[in-house]
Structure formats: structure tokens, C-alpha cells
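All protein chains of the complex are present and in place, except for one that has been dropped.
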Amino acid sequence: MKIGVFVCHCGSNIAGTVDVVQVAEAAKSMPEVAFAKDTMYACSEPGQQGIIDAIKEMGLDGAVVASCTPRMHGSTFMRTVARAGLNPYMFEMANIREHVSWIGKDKVANTRKAIDLVRMAVAKLAQNKPLYSQSFSINKRVMIIGGGVAGIQAALDCADGGLQVVLVEKTTTIGGKMAKLDKTFPTVDCSSCILGPRMVDVAQHPNITLHASAEVDEVFGYVGNYQVEVRKKATYVNWKTCTGCGACMEKCPSKKSKDPFNELIGTTTAINIPFPQAIPKRASIDRDSCIKFKTGKCGICAKVCPTKAIDYDQQDEMITEEVGAIIAATGFDLMDWHVYGQYGAGRYPDVITSLQYERMLSASGPTGGHIKRPSDKKEPKTIVFIQCVGSRDKSVGRPYCTGFCCMYTAKQAILTKDHIPDSESYVFYMDIRAPGKMYDEFTRRAMEEYGAKYIRGRVSMVYPQDGKMIVRGVDTLAGAQVEVEADLVVLAVGAEGAAGSAQLAEKLRISYDSYGFFMEGHPKLKPVETNTAGVYLAGCAQGPKDIPSSVAQGSAAAAKVLSLFSKDQLQSDPQVSKVDLKRCVGCMKCAITCPFGAIKETEVRGEIKAQVIETICQGCGICTSTCRQGAIQLQNFTDNQILAEVNALLSSETEEA
Amino acid sequence: MSLQDELKAQIVKRLPELDVVIGWGQGYDSLHRTPLFITSEADVDKLVFDPLCVHNLSTYLTRYGSAKRIGVVVKGCDSRSVVELLQEKLIHRDKVMVFGLPCEGVADLGKVKRALAAKDLDMGRVRAASFADGDLVVTVSGQEIRLPMAEVQADKCGRCRYHNAVIHDEFAGQPITEAAPDTYADVAAFEEQTLEERMEFWREQMERCVRCYACRNACPLCVCRDYCIGQSREPNWVSQRDGLEEKFFFQMIHATHLAGRCTECGECERACPVDIPLLLLKRKLGKEILELFDYRAGTDPDAKPPLLNFKVQEDTINERGW
Amino acid sequence: MDALFLADDKLSAWLGELAAARRVLVPVREREAVVFRPYAAGVTPVLDRQANVPPKASVFPASEALMSFRYTKNPENLGQVAVEVHETIDAPPTVVFGGRPCDARGFLVFDRVYDTPKIQDTAYKKRRENTLFVTLACDDPQNTCFCNSIGSSPYDATGSDVLLTPVSGGYLVECASERGKELVESKLLSDGNALREEAKTVHASALSALGPAWNPSPAKAKLIEKFEDMGFWEDVSAKCISCGACTYLCPTCYCFNVTDERTGMKGERIRTWDTCMSYLFTLEASGHNPRPTKAHRLKNRVGHKFSYYPEIHGGPIACCGCGRCISLCPVSVDIREIVRLSIERPTAKPENK
Partner (left out) sequence: MDKELRIVGFLCNWCSYGGADTAGVGRFVQPTDLRIIRMPCSGRIDPLFVLKTLIGGADGVLVSGCHPRDCHYAEGNYYARRRLEVLKRFLPIIGIDPGRFEYTWVSASEGQRWQHVVTSFTNQIHALGPVQRIGRQSLAKACSLGTVLEPLA
């Protein structure tokens, strides 16, 4: 075999701490290496052309590129090798950047390590075999999980693109967090006025099937052919007949039910439609507060319902949706700010979250758009906004910036002045983060036009005194302690991945971080992809972002799906398991451990043998390490390929000696 | 009726349903029994059962095509291999007829050899052997030597929980009620040595290995047989070199491939022509698997073996924080 | 030539003398196994019983490098690779001490294959030339011994260079070859002529302890006759577990495999023992196997030893009667019984197809 080795400088990224010339020189003495060279940027156009030229001129059978992580440019170079006429799997990468040059300062040790990694890659490549993809057809339906603004945007774009869309929403209405907002920054336009029509579009779009009050239970399958088990949670109202007339709500005697839509600052009826613009506009019963469910007596709603839609015996319904791609747009929730004991940990009614304040500002909210402090329903005159509650705070395990709080706090300060002209707003902030079109101008308006008093510093404590909330903090610019007697304190609470996002990630087999945000495929180059083919991300599920960014990502995810579905057939990853029939004893232990059901029993000349269904196999290799006789080998990660790497590494010691 | 006669009668009765019944017969000398393949009633007369019937005959079960109906005579320990094979679907219940026995323990010919060597006698020259009053009585070089069974019994019998065949279609004799605890004291005692001493021990033992693979081929659960990865090039785990690393690594293959499956019948060690104590490696795995998963292989044909199973939250695996 | 005497208490001194100039391999006990190991002061040879492993490896190692090789590249064109080969024969002067006469006789079977006018296996030959055998006549054979039946005896010194016979107080030392003379030039050995008679008694008693000899020679024809009688072979091989204990521990089994083992730019060509009892022995690259079952393979082992080899080499049986294949077989397959049955049992007529 003739192998070419290309050692990348990556400018000074690698060459700064690895002697790449020496690595290339060392590669020349490695078995099977017929060509070795250092190159400034292997991934650049001339760099790739250099690889192609060398393969053609030297008649190489395979190439090793020693550069960055294969997770970054593995596929780039596989295409390069393919353009040179080789099978793309006749390629290996040695990661001498992320795993060497960027993490070690000792150039001698780094160079030695880089040589070892190249030796291992060369040894593996010598065992590689050409692999060929198979085609399989795809189901051009897409599921979008989460009906917030990102999910709505993705759904509409996909549906407009001609795809059948299944939108799954956990609550009884779509709209998400945006539906709860009164106004949006920096335009201060009415949130429901811009979102409402889009929600209606969803309801009316012939290509969109909406499952509200539904959650994903299980996900099977693979890109192009997913089967998703959706649990439609019982609402105790037959939504096929319910017209959303609201008669039940009017008569429901249980009026003190929790109102999650209004962030628990108001109450609602046990049977309710969360808000007038809800989509679908259907009623549902909150079991926990319904008198019928608690005592068995009542049943008024059933009596008053003109369409006899009430069904107290309704059960959760399981449906299976077959789709080819999935967009996860599950949004965010506020972190549990009760960890802040110094702000009362929820003990003071007049310390509220910004989202609660938002409901208070909303004309359709529980206060009818009048700002009233919860304790005595009086209009507050002095309002203190505390930013970064659960943002940029390592002490509560929230080192990241939620990003949009600076903007909505400014918006709320402006709206406060509009609502109560004689009010005074104080904003405690760490830094103003307002990068965006008209954003910084907006925060300046809050200060300059609306007179909000911005104090740069953190609040050390909040406590009640004589009907006021005393806010004690520091003004770091003035270098002085400050104390404000406030009527109402509003906390800008940081965002985290929506409740249940970790469980959903596990079902989707995508990664998530410790805050419940889903991991994108690459932080820069694959912001909407995940590492699971056919699963995409949109909106705050991937990380905190404002409305325009969420909408943009919703569209981006839709574009990804449309691009995926633009083909009728997909190419399967040929890195699948393969059975050596001679070695297989038919014990089927591989099938027991296969998480995908990709191995079935077959009979060959009267003997039971394992057979891999290539389009279902995901290439994990659990079967390979389960099979004792080495009969089922994951292609491109065969025992011999891995052993070649181990042996090359362990023998390098003796060779040098 | 003696146990042996009862067994013979059972085999005679069931033989018409079967292609062959595997039992024990007289070997080349009075101390050796040898596997006996019974296909006719005349063969049944050659059947023997006594504490010299050391072989685990279940090792033959996977060597017949699936069309044959095989009878096999098993002691308690041997029967666990049958259970394991059934559990792994390597044999089928309707193709195997199990003649179960109660067993008070078998002799360890290595111990017999040592006991005789201590008296300057060679086991290879024993002219006659019989059992009387719990002793193995042998005639060698003109002397009659009484060896108490307690002294020459196989170690596995001293810690046996399963004296009676755990699975059977026919059972001869009376079940034995007592069962000894197994505390894995042998493993613990070995591990009192330093790590260096332990490796030196294996170094010395493996030096003698001739790579005959009797350990593997005697093992009822080594079902890869002709396609063992210890000898293949595709995959190529072990080179043809016969250094200690290669020899020892083969034992690593054997041991890890038996993890959670090994019933500790000890055939690997018994079969070894150069007396390498191979069971110790498997006992160690058996001990850890028992502690981790509360699992003993070969006791439940319907169990899901621990290494083909998992719990999302493991009760006993204390994952190490960093 | 005169017989000499070695007193028991001078044994280790003699071994010390021998070991000064050569590698001396002696049987030692490791657990319940007796194996050949290099002699060093303090090592106690086990001389009262047969070793589990015969000293076959002294001349025919379980694994040996026939040559080493190294690839070198043309610096001008790395794709051009040259290979440099070095013969690597390791043949230190060796004395194998304390084996049985049958152990040494085993190499006579090798010689007819590896050292012939037509074929000279250089590695084998060099080691054979450099290795001398001081064997010990059996005074009390084991149950599995049958040297008398293959035309030999417990004191047959053919193939040995020095034969020791246990006598009272020590050993009678007799030179059995020209080459043996250099070994007995020791002041530790005294005149032993007076003990010749005692030694003869020892020999006679050992021979009689073996019981009556049986004649395997009819097997030569009978085994050919039974070549197609697979029912016979299936019957006699039923208990065989296809391990290699019988062949690897046989002093006369000489089959090998050759593989190149390469690490990086260098490697060795290795010859290792192989066993015809293994499925892999005859497995062809196509996947076809002419000896697919253990019946085929056991037929080969017995047939080769008692029929094909004698046919090719003019008579001698490829067996030295040591009995290790019986005593060390995990399931007590008895080659004596198979040979006898091949003679006694009528051959099944091949079915008309």
C-alpha cells in the first residue's frame, strides 16, 4: 500500500508548538508511507489540491492528514480524497491540533506525540478498506417539537416548502414564551399582534398537523425514517367537538386554579383556555383543581357545554408519527431563582420575576394591564429591576449570560414609565449587553428619555420594611453603598433549557449541557444541526436567544430539513457492521445488545446466522465488542484497525530504543 | 438399586428416543474414566459413575448438528453448563435429554498425583483403584495406599452449592441436601500477594504453556471453537509468536469471554496438560460478577446474563468521580 | 566401551560441569507438571518420572525465527522499498539431561524428514547437531507406556548419546554414541563395569512391567483400508475435543506453520508448532477444508503415524511409545486402542453412491 501523509501547519496553530517538518520527516520512515509533506493549510484550496496532486502523481492508495480534529474536517478531506479518485474511506486523520498543539506547551513532547498519532493513523489506514454507501428512501415529513416562536417559524417554513409537518406542543396552546410577552424590544410593538397571526397560520395551514397537549414518548429509527411515539395527554375535553366558546369557563365554580400561562400571578378556572388567542382554541381541565375530579360531584361544565365535548374519562392517547427529520424547538424555562436567599427566595410577594411583570403589563393579563404589586394590589411608584439573577453567576452554577435580559429590562423600564408616569425605575446591572440592531439605542432611551436610573453593581440583599422592599446594593461607579426603598422588585431571571429537555435529548440521542441546552453539531459551522443525522435545533432549546434569533434559527432549521428532503434517497453511512458468516455461530448476542434492532436472524445452509440491516445500523459497534468470535465487525472500526493503532503505538517505543 | 444401575435403567428406557447418550466409561487405567458414547443397549453396560468421572460432558453438546437428539449425563456442576448453553440458545431444550445425578464430589487427579508423589510413588503406575469408606484405595508399585477423599477431592467440590443436577429429565439417586458456602477464599488468599508477586506467578505458570488450547476445547462454553479469535488473523488479536504476552493474552481472551457465563466447572484447569491453574482467573471474574450483579451463571435458563444487560442507574457500580 | 558409574551425590556436580560449556536442560517440577528447564545451581532434576512435556523444543522450538527482515526505503522515492533478510538460527550447544530414551528416539522420526539427502532443514539440522541427549532408562514404566510394542524398549539407547540406568547408589553411565564420549570425560564418573549386571536386571524388570507387546504393523495396511470408513473414525474420535495436547506433547510430531510477524519496518519469519488436530491445520484460503471434522483429523494423526509415515520412510512407525498422548489427553483418547481397533474391527464397505 502507498500512503501519503500531509502534516498541516494550520498557520501557527499547529506549527507554533509542533515541529511539523520533523513530523513529516518522521512519517517518511513509517511503513507503507510513500509520500510525506508538511503543508501550510491542508484544508485550504491549494492545500486540498496539493493532496489531490500527490495522490495522482505518486499513485497513492490512501492519505493521512495530520491537522485538526476529524470532527471538524474529516468529511472535508474525505471529499478531497474522493476527488482524487480514491474511496473516501481510504483516509485517516491525526488530530495534532486540538489534541496536541493547543494543549501542550513543550514543543519536543508535542512533536513526539504528533509523530505517534501520525504513526497510529498510518497503521490504521493500512488496514482500511474501501466502503460503499447504500441508498435508502426517506419519509418527507418533519416533526417539530415545541410550538414557540422558533417552532412556529420552522413549521410554517417547512409547510410552505411543501412538507408535511407534525407540530408537537407540550401545553394546550402554541405560542410559547413569546405569547406571554406584552411588548417586544426594541420596537415596543405588541407581541401578540405579531405572533397571533402566525399562530393562526399554523392552525390553518393544510400541511401542518398540530398535536397540542402532547409530548414525545419514544423515538425510534434513523434519519429519513424516524418513528416517534407521541403521547397526547388527556385534556378531558373532546377537542374535535369543542369550539372554544368559553361557556364552560364562565360557569366553572373552581376559579382559584393555578394559572401557569399567567406565571401564577393570577388564577383561572379549572377548565380553561389559557388566553383568548390560544391555538388551538380548546378548553382543557386541570385535574388538580377540578371539583369533579376531586370530589366526584359538580360536572357543571359538561352540562353547559353546547357540543357535549366534556369527557371526564378521557385517557392519554398514543399515536405514532413517521417522519424523516425532527426539529427540537423546546425553548427555555427560567432557572429556579429561589436559590437566591438574599432576594427572599420567594418569600416576599413583592419580589417577582420579569416574566410575571410581563403578564402584569399585558392588557390581557390578570391585572388587565395595570401594574399592581401582589401584596396589596397598590400601584408601585418605585420599582427596582435586578439584572443577572441566575446569569453570569458562578455562585449558583450559572456562569453564562442569558443575553436578552438587558434588553427586556430596558423595555420594562420604558413600559413602566408609560404605565405610571410618576414612577421611578432603578436598574441594577453588571454590564449592559446590547449588541444588535437598534439595541444599544434602545437601552439609552430607557435611561435618557425615560429616566430609568441605571446603577452598575450587584444587589446584596432585599428585605421588607414598613411596607417597602429595601434594596441594598453597591454602585461600583460611584464607589458607594446604595439603598433604595422600592414598592416592587423585578428580577431578570436567567434562562435554562426547558423542563424535560434532558429526557428529550436522551430520546433523540443528542447531547445536552448541564443547563439543559441541546448541543449543536459545531459551535460555529453547524449551529442548527446536531450530531444525530436528521435532528435539528431551533430557538432557545439550543441556548438563550432573543426573538429575531429564534425566528432566524427556526427558518434555518427548516432550510436544513428542506435541503435534506430535496433528495429522494439518502446515502447510508457505510460504517456499519458486517457479519463474517463463517465465524458466526448464531448465538445472536449481537442482536440482544443492538440498541436499534438492526440485526436479525437468518438461516444460511440450515444454520442460524446474524444479518445486519444496513440502513438501520447506526455504526455504534456494540455488537462487535459483544461478539466473542469476532464475526461481526464494524466497518472502519474493525478489531484489526483498532489493534493496528494500539500496536503501532506500543511498538514505537521499542523502535525508537 | 445402586445409583449407577438406576442411571443405566433410565438410559436404557430413554435410549430409543435419542441418537446418543454421553456418559462415562472405563479409561485406559483404573484411575481414569473416559467419555462414553452410548448408542446401543450393549454400550450401557460400559457405563460407570464414581468420583473418577471428572469430565464435564456438556462440552460435547454443541458439537452435534441441530438435528440430533443427545442425552447427556451430568453432575451438579456439569448441569450448570447445560443451563448456560440453553440460556444462550446454543442448544435446544427439546434436542437435549439430561440425565441428572447427585454428586458428592469428584477426585482431582492432580491431587492424587501429588499425594502419591509425596510417598515417592507415581500415579502413572497405579494398577488398581477403588473406593472404600470415603477413601480412594490405590495399588501402586506393589503397595496399597488409602487416600482419604477429603484430601484428593477437587477444590470445586469443597465449595459446591449444586451437588444435584439443576436441570434434568431423569434424575438417578437421592438428592444431596447440603450445600457448601463459597467465599472465594482461594481468590482472596491469592490476592494477599503483592501485585508483583501475582504477575510473577503468572509469568512462571504461563512459561509452560504449549498453546495446545486444551483449556479452551474442554470448556463447554467456548463455542467459537474453530473460529477462536486467539488463532485468527481476521481479527488478529494474538501473533504466532509464543512469548509470554501472547500466551497470557490468550488466557485473557478465554477469561473475559467467559465473564458472566463461566460456571467454574474447572475443565480448563483439569484439561491443561501442564497444570496451569487457569480456573483462578475465572473464579476472580465469577467473584466480581457475583458481587456486582448477584449473578451465578448456569442456574437459570431464562436469566438475562449481566453483561448483556444493564440498568440505567446501576446499584453496585460506584462510578468514580474525578 | 567401558561402563561408568555416577554416584547420586555427584549428580549435581556433573550437571554443573556439563553446564559450564553448554546449555543443559533438565526436567523440573512446576506444580504437578514436569518440564525441561535450563539447569542452574540449586535446580533439582526430577528423574523418577516422565516429563509432561518432552524435550522436543530443545531441537524444534515451539516457535522460532527462521529469519528476520527489515524494509528500507529509497529516500529518493519512498514508494520503493527494499527488504533485507538475515538468517536467525539460534543453536546453542545443548545437553538434554534426564529425558527418557523414547524422548531422544523421537528425533529419529524428525531426522527422516528434516535431514535427508534431498531436504536439509538448516535450522533443525544445526540445532540437532548441537544437541546431545543424556537419557535415563526407565525402571518402572507407566501405564500408558508402550515402547515395547513399537519395536523398542525402556532402555533402547538409539538416539541417545549417553544412557543412564538407575542402580543402587547412583547411575550406570553408558556412552551410546560417538558424540556422547565428550560428555563422559569427567573425573566425577568412576568405573561402572561391575554394575552392568544390575543394570540388566533393571532393564529386564522394566520391560516385563510393560506387559506383553502387541504388534502394530498390520495397521499399516488396515488404516489405508479404513480411509473411507468414516463411521469407524467418527466412533473412535467421538470423545476427542480437538485440542493439540497429543501432538504438541508428542516427541515425534514435527508439523509446523510459518508466519511473518511484522512490527513497523521490521519483522521475523516464524516457524511454530502446528497440530493436525486443529481445524485450521488444513483450512484453505477459499474456506474449503479437506479435513472438516475431528474424525478426519484423528484419522490423519493415527494414519500418519502408523501407516503413511512408515510407507514413505521404509518401515519405521512415527511413534516412540511414550504414551503422553494418552496420559495427557484431557479425555483419555487412547491411540493404542484406536490402532488395535483399526486392525481388529472389520472395515465397513463403502456405501454405493
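Lettered A, B and C in written order, each chain numbered from 1.
Simple rule for what comes next: contacts are C-beta pairs under 8 Å (C-beta built on N, C-alpha and C of every residue); 3 or more make two chains touch, one makes a residue touch a chain.
Owing to the predicted nature of the structure, the values given are computational and were not obtained by experimental measurement.
Novice: Of C:Arg196, C:Lys266 or C:Arg340, which residue touches the hidden chain?
Specialist: C:Lys266
Novice: Tell me which residue among C:Glu32, C:Glu64 or C:Asp334 touches the hidden chain in the full complex.
Specialist: Among C:Glu32, C:Glu64 or C:Asp334, only C:Glu64 touches the chain that is not shown.
Novice: For review purposes, identify every residue of chain B that touches the missing chain, sorted by number.
Specialist: Output for chain B: 187, 190-191, 195-203, 206-207, 237, 241-245, 248-249, 252-253, 255-256, 259-260, 280-281, 284-285, 288-289, 292-293, 306-314, 317, 319-320, 322.
Novice: Considering the entire assembly, which residues of chain A contact the chain that has been omitted?
Specialist: Chain A touches the missing chain through residues 69-72, 95, 97-100, 102-106, 109-110, 112-113, 116-117, 120, 502, 505-506, 509, 511-514, 519, 531-532, 575, 593, 595-596, 618-622, 624-626, 634, 637, 639, 642-643, 645-647, 649-650, 653-654.
Convention: only the chains that are shown with their structure count from here on.
Novice: Please compute the C-alpha centroid of chain B, do the same for chain C, then give the distance between them in whole Å.
Specialist: 30
Novice: With chain centres taken as the means of their Cα atoms, state the distance from chain A to chain C in Å.
Specialist: Result: the chain centres lie 71 Å from each other.
Novice: Show me the residue ranges of chain B that touch chain C in the complex, using the header's touch definition.
Specialist: Residues 27-29, 32-35, 37, 55, 59-60, 110, 113-114, 120, 122, 124-127, 141, 204-205, 207-208, 210-214, 216-218, 225-226, 231, 239-242, 267, 270-271, 273-277 of chain B touch chain C in their complex.
Novice: Residue numbers of chain C touching chain B in their complex, please.
Specialist: The contact residues of chain C facing chain B are 30-33, 35, 48-50, 52-53, 62-63, 140-144, 235, 238-239, 241-245, 247-249, 257, 259, 261, 270, 272-273, 275, 278-280, 283, 324, 326-328, 330-334, 336-337.
Novice: Applying the document's contact rule, which stretches of chain B touch chain A when the two form their complex?
Specialist: Chain B reaches chain A through residues 66, 88-90, 223-224, 227-229, 232, 234-237, 257, 308.
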